[in-house]
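The next block holds one structure in the form of structure tokens; read it before the comments.
One protein chain omitted, others in place.
And then chain A:
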Amino acid sequence: MLQEESDLALIIAQIVQKLKGSTLYAQLERQAWASLQRPEIKLESLKEDIKEFFKISGWEKKLQNAVYSELNVFPLPSHPAAPPEHLKEPLVYMRKAQGSWEKRILKSLNSMCTELSIPLARKRPVGEQKELLNKWNEMGTDEPDLSLFRPVYAPKDFLEVLINLRNPNYENGDSHSFRTHLGLIQVPLKVKDIPELKEFFVELGLTAGQLGIDDSTQVPPELFENEHVRIGQKVLSEQDSAAAQQYIRQGSPTALRAELWALILNTSSQPEDILYYEQLKTNVIQHDLLVDSLIYKDVKLTASNDDYYFVFEDYLYQVLLCFSRDTSVLGHFAYNSASPPKSYIRGKLGLEEYAVFYPPNGVIPFHGFSMYVAPLCFLYHEPSKLYQIFREMYVRFFFRLHSISSHPSGIVSLCLLFETLLQTYLPQLFYHLREIGAQPLRISFKWMVRAFSGYLATDQLLLLWDRILGYNSLEILAVLAAAVFAFRAVNLMEVTSLAAAEAVLADLSTLKVMPLLQIFLFATVT
């Protein structure tokens, strides 16, 4: 009991310290000072009266939302003796693997830089700045020569790294024994099995209503949909983050989705935030980075070719170019196993005072990165709002999909969860695919790395991302991947090669996400 109390005190102290530096703290202070003018605030009971005032005026709710957001995003304070690397990633061999992967990416970037003799960053001449400012809303019409650029890495390169991940203390015999895993991932991380998943995703059960199932045309809206929308409106009027997160587990009505996501991610629309975005825009105009060309190339290769997202091409540039320059993103590296690439001012190699992070936000985009932003364009039309939501989604969820870590929502755990679910509940299918040389992970990896963006129809994708926000976990991606295989199992049993298996699973755009998940989790006879 003593230990729990001191743990709680430590968590409270950590959150208070984090919030002290935020704008919310300054706002609360100002409100408290202003409230002294009010007649109901008496000097004898100053503390209680101000607390009461905060409760009535809704400021306490804002504080609650901020605390809830901190609890969700930041890991619990660890042991005082643990060094900061331990907080990023507790397992030493994974830290090493992430470090060598980062070295490879940097080498690739640097070699592209020297090959094309383009500087990593340069200041734009004034004429070019003016031109870019005029063209800001239609950067898609620009057709720079990007033929020499190539993406720094693609998801399949990353998959190879994960396949070769080994724990040096683990019995990795050459001969197959009970120790070697049948799938591609060979590290023994703890993943949930179906009974645990059933408990975790209890709101997706057969007895609870779901948007994505119970709002179809055959079901009368009085049964579930009307009531659900009414509750959603109430949650929004109360402005309660925790309630919104619980509510969205059953799906979000399309009309309320934009506001609900903003509430759950605790983003605000203060003038300061719009000003911050404008500042980032100015940075884009003044300086040109090499990663900008990588972003252009990625958007042109992926989002512009997609039937649903090509209309948002200009928005994507506006968000991603600003994202590369946002140094506040560096904060998430405290709990990300990755580290931002460091480079040194010319001639000052090794001197810490001359070290800069490149790109300024520490994130090097890979092939398909722009697909994280594309679905959000359906919800938010104002660039600064769209930018904030994307940034929050990235530092909460998406970064885990391309860094090597032992976190339960990290891509390694998701891959292992997918393979374990498939082996346990569809052993014949798994065995057959393995025999024909079509390891299932080779097909589903690209779905999970992109969080299914670009593979599912947009409305289905947004229903899936509702659940990611609601459960604050990416495990649902692995469950959906296994459910897709279960759905197409009959066709897959008849294929005889990897290419044929890929063809069976090439088009997911007709799939309905929620029925698949419900059947796989709650209605499959084991």
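In this section, a contact is a pair of C-beta atoms (placed from the backbone, for glycine too) under 8 Å apart; a residue touches a chain by one contact, two chains touch by 3 or more; residues count from 1.
Quick note on the criterion: contacts and distances are computed from a predicted model.
Chain not shown in the complex: UniProt lists it as "Nicolin-1 isoform X3", one of "Nicolin-1 isoform X3", "eRF1/Pelota-like N-terminal domain-containing protein", "NADPH oxidase 2" or "AP-3 complex subunit beta". In the complete complex, the residue from A:Ile56, A:Ala81 or A:Ala499 that touches the missing chain is A:Ala81. Note that of A:Ile15, A:Met139, A:Val152 or A:Val187, the residue touching the chain absent from this view is A:Val187.
Residues 2-3, 43, 78-79, 81-82, 86, 90-92, 167-171, 179, 187-190, 406 are the ones on chain A that touch the missing chain.
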